[in-house]
Every structure is written in structure tokens, then in C-alpha cells.
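With one protein chain removed, the remaining protein chains of the complex are shown where they sit.
For chain A:
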Amino acid sequence: MAKTRIKAKEKKGVVTVKTLSKHPMLSYVEAKRAKKEVNFITHFMAEANGKVVYEVSTSQFLSKDPYMKFKFTGAKKGDEITITWVDLKGNKDVSTKKIR
């Protein structure tokens, strides 16, 4: 189930990626108020051509439906970028998109 929207564009060897992951990102305070369980993305990773190109460990203070922007080199148009994230409950999402 693809829960992550990805835009990846290559220009002069630099790939700019923008992603939007669908996730409530409930922090401890918010979850208590909303009487829901705490859950947020804890680890977010992007891979291209079998190499990690972006990696971040995150806390509950990212906004709801977290948006991320990053750049990297070493990939070209038509290559695939894979975004993997894991949340506190262990849910995992893997999304793939071709670089344009």
C-alpha cells in the first residue's frame, strides 16, 4: 500500500526528491488528548541503485503527514528511488518511483 507520494527529478546530475508520507504522527501529548495511541514515523530512508541516499531517524515532532525534501547525486533519469519508513508500531511502508 503506497502511502507515500514521491516526486523525484534529475537536473544536471542532482536529483531533488520531495516526499509526502501519509501518517498521523501523534506525539505523546497529542495522543493523550485525542485518546489515541501514540504513533509516529521513527526511521525514514531512501535508496537508489542499491545505495542509501537519504536517511533520517525522526521523533514525534515532525508534522502530520510529514513532508521531506532532499537532494543527492549518483542517479539518473529512469532510475528508481525507493522510500522505506517504519513507525513506532512497526508498520513499514515501501514506495517506489522513477526519477524523471
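Just so we're on the same page, a residue touches a chain if its C-beta (ideal position, glycine included) is under 8 Å from a C-beta of that chain, and two chains touch if they have at least 3 such contacts; residues count from 1.
By our rule, contacts and distances are computed from a predicted model.
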Choices "Sulfur oxidation protein SoxYZ, sulfur covalently binding protein", "YwgA family protein", "Acyl-CoA dehydrogenase family protein" or "ABC transporter permease protein YclO" - which one is the UniProt name of the chain not shown: "Sulfur oxidation protein SoxYZ, sulfur covalently binding protein"
Options A:9, A:36, A:69 or A:92, residue touching the unrepresented chain: A:69
Missing-chain contacts mapped onto chain A: 14, 25, 27-29, 42-43, 45, 47, 50-64, 66-74
